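The complex is shown incomplete by one protein chain, all other protein chains being positioned as in the whole.
Chains here go by letter, A, B and C, matching the order in which they are written, and residues are numbered from 1 within each.
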Amino acid sequence: MIDQMVEALIQVLGTILVAPLYSGIAEKLKGVVSLRRAQSVLQPYYDLFKLLKKETVVPSSASELFVYGPYFTFGVYVLISFVIPVVYPRPVFLTPTVDFLGGALLFSLVSFVKVLSAMDSKSNYVALGVSRAASFGFLAEATLITVFFAVAISTGTNNPYVESAYASNPSHYLALDHLLATVSFFMLWLFETGKLPVESQGLSEMGMIDDSLTYEHSGKPLALLKWGGYIKAYLLGSVWLNVFLLPWGGQVGVLGAFFDIGLMFAKWMILIAIVLVAETSLAKLRLFKIQDHLAIAFVLSVFSLLFSVI
Amino acid sequence: MVALIVALLMLGLSPVAALINRRSGYIACSAGSAVFVYYGMTNYSNELSLFYVAAGLVWLFTSVYSLYYDHHRWLGPLYTSSILGMAIALTTNNLLVFLAGYEIMTIPAYVTIGLYKKTDYSAFVFMGFGELSTILILAGFLYSYVVTGSLSFSPLTTITPFMIAAFGFMVKMGILPFMVTEWLPIAHGNAPSNVSAILSASMTLVAVYGLTKMALLTPRPDLFGFILLGVGGFSVFFGAFYAYVSDHAKVLLGFSTVENNGAILTSIGVYLTAPTHTLASFSLITIAVYVLAHSLAKTGLFLDTGMMENESLILPRILKNRLSDVGGVLLASSMSGLLPTLGGVATWALLESLFMEAYTLHSALSIIPIVTGSIIAMGEGFATSTMLKFIIFAHIFNKRSSNEKTRPLILLLLGLLILAGGSATYIFYRPFLAGNPALGLPFGLIASEFSSQAFGAISPLYVLILPSLIGALVIAVFGKPRIRRSEVWNSGAPLNEAYTSFAYSNNIRLMLGKLLLTHIGRDGVKVVDVFWSLTHTVAKLFVSFSRHFSRTYMNSRLSWYVIYMILALIVFTVVVVA
Amino acid sequence: MNWFLKGVRKGVRTEKTPSDVAPWSTELQFKGIEEESGVTSESLRCPTSAIGPGWIAERCVYCRRCYPHYQPTGNHRMGVVKRVEKRFQRSFYLYPIDVGTCGACNTELRLIASPQHDLTRFGIFFTNTPRHADALIVMGIMTKGMREAFRRAYEAMPEPKLVIALGACAISGGIFQTEKIEADVVIPGCPPSPYTILDALIRAKGGRGW
């Protein structure tokens, strides 16, 4: 049990502390391809560090939900990092808390609380973005659930760790259902993390979707929301890497857990490279075309499910 | 058994008491409901007992709420007699008594809607569908009598009685394409909120109860279940979808009931078609848990609308109160199917059972649960957006402050009940409990199983505790934020007009214009509910027929005719009961 | 893919040191034959009284009437930093607000994001909400319509925060001779060149300038 706790600690701290780095690297490389020297790879840490020291401005009619909602969502993200194989390849302490589907429901819980917390500001700009996010939510949530199930059905269990091990077998890996689920989940990841062609981190308020959820926050709650965003990108990205794209190489044991952090770094460089190409060669879709993007992801995931049983 | 008699006696007395004094009627009804809950808990035999608990809790909360809400002299007697009818239907084992209870439950609802009516056809539509439901159920029961030769609920060898009755119950549940029975009377009849809660939360519960009870007596597995499964799935999607584009608070909730009943129907479908007994018993528990989750949350949300001055979410004026805010958010999160609430466990269990079924079937038939599961997953996405819409525009935007304590407290209690209820599901899922001491969970796991091996597992208790604990830890590490108040940032201008609920869901109207037949004209956006327009045509025909009939044969005012018909039905039922 | 390859092929185009600054956006210096005290704003017909004694950067709109008595030196480091905020050393988010510009300050401010200048390498970024901002960059003359918006933007920002006045209009009223806006950092120029802006921003967060 002590071993499992240490492994859990490495997995969770490895997630919380390393997640911003990947965003930093991705932004740096994106800047370099855009002809610039660009910011330090450690920029996300600098931003978080500064925000944690700043004052928190709260809209006059907002309640505690506005201030403490981000703390709760951060807590849920940390809980999810116990549950899914994002560093260590075997179940760790507290892993059985929820299964894959439960994990998907926890992601929904986060977005529910995040939306309420942001809307508590009563800002029209937040409402504008939330109304968009809400209208795509049905496809996004459905895809997340079906993708998780696509592999669950091929293995007969909804335990993410078993699925990871199952997919590492080449014949399972190359099966059509696995490949479809892989593509589908990647498309979903682009949407969930606000990457092109779905969203761009621009300055225009008129195009905001995800950015609107942090539009009114400041200081510590903002830091936690941003940090939570990095963790979310890391969690979903790592699931994609460990369960779908590259289910190989995880080492066990306490020392192995340290090795796994390095391994994840290597895997992430591959993901970052793919995203870099996508982010620098694509433009942002028209608003109502985003549903097409998600609909394709959803249909692929449903096909993946069908192929896995027939 | 003593408890049941006491409960029924008190519920039976309450309409009489209400005639004399409304408050005493509600008090009697509350007390009866409390005893009814006690009866359900102490005599827990199978999943059907959970229906007693759910129904009793709905009546209890609504009756206590009505003490602070009612403002019409006929409302009390009608409301309490409807509850009496439900209690009879739920507790009897006799087919005819069930039907009598069913009618006693429904008829006061006609009258209430008739009293509050704003349009003619709403009462007629409700009555029309209500009687259609009764006729189908009666037919199913008669067939059952023919098969078994017994007037009590008894095991069947054929599925036909169940099939016929199922359609009757589905009409009552507002399942696609009968969605109109669910929201129309509430909206157009503009029923008071406590009656809405009864109509939407516990009347459909009785229908689900009847359906489940019949299913339990029917041979299993049967392919008919796949039809229920699929129809349920589409009801989930369309219910949630139309709820999302509704801006009338009660219509939204009515559609949400359609969605939840669809999920329950799907679960019944899984029960009927499950290839293994383990899966069947898992889905049976899921039906009951879903019913409990839906009844409590829906009751709470309808009672919430009772605190609105204007039932349109576009311009709601709701009493602002911290207690009801918290309660509302908790109820909405359960309706959104979010862990760790009761609704979250139910949603998880339903999806899990669908996918387990697809896995165990492992044939072309798997397509049905897979497609249904995917459609329900989409519906759940809409449900989350819908509930966010409700809670945002009822509780966050546009509100007035109030000092009222009691009604918000009821809402808060319901919210807390539903939050804690998620962890209480351990009691119901007793055969599926598990633990993993090596990984820090010595107990508290609900494992979904289709054979001896676990498919997946969740621990609502841990989900309830851990995030808040981690959040508190974060506060301990980084400190509490330094807070300064300032007005909302609206790009440098004062915020004059707030975002409306209509605008919130307008993206979908534009995006899914083909499905909604969106029309943008000079006066704004219009969407057409395809099922409604169909039913509307039928309803109009029905209304004109009834008018013609009443003018020709009654030569009197329409409302007299309605009252006459109701009285006749009451006499009929009393005779049957006797 | 196409644009990814193009971007890689074109390479990084960020300048290592400042080069190529337009002369009439830099510091002016007396280069005449007579005594400096002999030439005044009046004698040189300076429209904003930016002469005497010496050249007053805050007021100059670079009309060149004082030429050849005063000539550009090429020194772009004219910003005056009255308050340094070290907490923003590595992360500095700016919210620009235009209270009445001609548009030139706006363009020059945007151009500090051009690959040549690249503000992000100094940890400086633009943001679209004052809630996320560390500094408010105010440009232009204070117009009636924008006064409230400016106040709201300032109110909306969390502490600690800086106010940076950019361009002659904001810091002295410029050619329009209106009120000056009180600020922690003052960046003269009409408009200030991207070099001048970057230099002042870097010094405002405790750096050595650019």
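Here, contacts are C-beta pairs under 8 Å (C-beta built on N, C-alpha and C of every residue); 3 or more make two chains touch, one makes a residue touch a chain.
By our rule, contacts and distances are computed from a predicted model.
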Name per UniProt, for the chain absent here [options: "NADH-quinone oxidoreductase subunit D domain-containing protein", "Formylmethanofuran dehydrogenase, subunit A", "Iron-sulfur cluster assembly scaffold protein" or "Cysteine desulfurase"]: "NADH-quinone oxidoreductase subunit D domain-containing protein"
Touching partners, among the displayed chains, of the absent chain: A, B, C
Absent-chain contact - pick from C:Ser25, C:Ser91 or C:Ser172: C:Ser25
Residue among C:Cys105, C:Ala165 or C:Ile181 that touches the chain left out of view: C:Cys105
Where the missing chain touches chain C, by residue: 2-4, 6-7, 10, 13, 20-25, 45, 47, 61-64, 72, 95, 97-108, 110-111, 113-117, 126-129, 140-141, 143-146, 149-150, 152-153, 174-176, 190-191, 193-194
Interface residues of chain A (partner: the chain not displayed): 30, 33-36, 124, 128, 131-132, 196-197, 199-207, 279-289
Residues in chain B touching the chain absent from view: 247, 314, 490-493, 495-507, 509-510, 520-525
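As a convention for this text, only the chains that are shown with their structure count from here on.
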Of A-C and B-C, pair with higher C-beta contact tally: A-C
Gap in Å, rounded to a whole number, between the CA centres of chain B and chain A: 34
Cα-centroid distance, chain B relative to chain C, in whole angstrom: 63
Whole-Å gap separating chain A and chain C, where each centre is the average of the chain's CA atoms: 40
Multi-chain contact sites of chain A, meaning residues that touch two or more partners: 55-57, 205, 215-216, 219
Residues within chain C bordering two or more other chains: 129, 131, 156, 158-159
For the chain A and chain C complex, residues of the former touching the latter: 31-40, 43, 46-47, 49-51, 53-57, 203-205, 214-219, 222, 276-277, 280-281
Touching residues (chain side chain B, partner chain C) in the complex: 484, 486-487, 489, 491-493
Sites on chain C touched by chain B in the complex: 97, 129-131, 146, 148-150, 152-153, 155-156, 158-159
